[in-house]
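Could you have a look at this structure, given as structure tokens, before my questions?
All protein chains but one are shown in place.
Entry: chain A
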Amino acid sequence: MQVLMMSLPVALLCYFLSSLLLADAAPAGDEVTYLPGLQKQPSFKQYSGYLSVADGKHLHYWFVESQKNPSSDPVVLWLNGGPGCSSLDGLLTEHGPFLIQDDGVTLQYNPYSWNQIANVLYLESPAGVGFSYSDDQNYVTNDTEVSMNNYLALKEFFRLFPEFSKNQLFLTGESYGGIYIPTLAERVMEDASLNLQGVAVGNGMSSYEMNDNSLVFFAYYHGLLGSRLWTQLQNFCCIDGTCNFYNNQNPNCTTCLSEVQDIVYSSGLNMYNLYASCPGGVHQRFSLQAGELVIRDLGNSFINHPWTKLWKQKLQSLASLHLSVRLDPPCTNSTPSSLYLNNPYVRAALHISPKALDWVICSSEVNLNYGRLYMDVRKQYLKLLTALKYRVLVYNGDVDMACNFMGDEWFVESLQQQVEVQRRPWLYDDEDGRQVGGFVKEFNNIAFLTVKGSGHMVPSDKPIAAFAMFSRFIKKQPY
């Protein structure tokens, strides 16, 4: 009895102390203590778990602390696009601390990892993507709901990791992240408890119209279309030198544009990097493999064309007929990542919920049912720029055709911000000495930057240049 009397206050004290400690400590249960596939466990801390947001949605995150100075380095959120694709692709194949090898088992350390200088939060969003799930298994969503849930996930992250809440915060992403990031930033900038410093978008979807219009020019001037087709496009889609390849009603124009689409998307070219080979060889836009419908189209281009609309209807009817539908980005080998992440030991190490589905790079269910509400993000960028305190970077690998550099360059120009430094080459050092990384044009608080010779996944294609760019961006150094 006496023992109990003695121990109760002690226990209370312990509880009190531990809750105090918890108030400024990461969730111990989420810490990844042993990660399969690495020859040596990392010296930095990493966490994997779930951020619960509205309506029983649970978003999986993987947080890798900085290898330099976690307590003072910035927190960088990273979102891959799709819509419906997993940010773990960014971690395992782009700029994570270790990259997946072809065997689907081994991880190799990446000397150009962005967590060399930043705490990077990889978030699988929305629910239905990767290991993220919803209790009700309803994965129909749209841009507004996604930006809200991403915002709530960020809040939840800082609730779990309060020791990082004072650090500088950057929001970054790629591809359809071009919509996710500015629409999320619009919410984050209203929240004074989040220390937002800037946003960066790589090969982002900024405007469907500019993306479509520029792509046709890009394709012609990269030698893909030929003079007959180009002349027809000029005749049927353009008036007085102004071309509308986006929502042109002229049937002759749309016929030409379907030919353009066939060349760019279906002829076997790697749309993510014109000059790279296509892993897995030439594929159709969809195919049947072992009773599974495989779609290789994320549905971001020429959305206003009758052919595209027919195509989408066809896909949706096919999808409803097949039990299993897989969405593979074209010319992307996601087998190693899938093998690795579906390994039960890896799932256990990452604290993946038994409610989560098998990991796939992109969710066909999310993608096919996604509500695209923003046709451009001009308003969001202008809001950010009007605040006069955020650093914005729009960067593009210049041989990508999914979100080609010209469309984003036009987009940034269309914001009509004051030019601060005229377009110029930017330099970085690699093993061959000083190199031109690409070109950069700096406006007041926003820069447009190209990465020369890189495709859609810039850190995969040009890791050294990408790291130099990233480092200068978050450290506010000149490009």
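As a working rule, contacts are C-beta pairs under 8 Å (C-beta built on N, C-alpha and C of every residue); 3 or more make two chains touch, one makes a residue touch a chain; residues count from 1.
Everything below uses one rule, namely that contacts and distances are computed from a predicted model.
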The complex's invisible chain, by UniProt name, from "Sialidase-1", "NADH-ubiquinone oxidoreductase chain 3", "Cytosolic Fe-S cluster assembling factor CFD1" or "LSM complex subunit LSm2": "Sialidase-1"
Touch criterion as defined above, residue of A:227, A:249 or A:422 at the omitted chain: A:422
Residue among A:39, A:242 or A:477 that touches the chain left out of view: A:477
Touch residues of chain A, complete complex, unshown partner: 418-422, 424-429, 434, 442, 472, 476-479
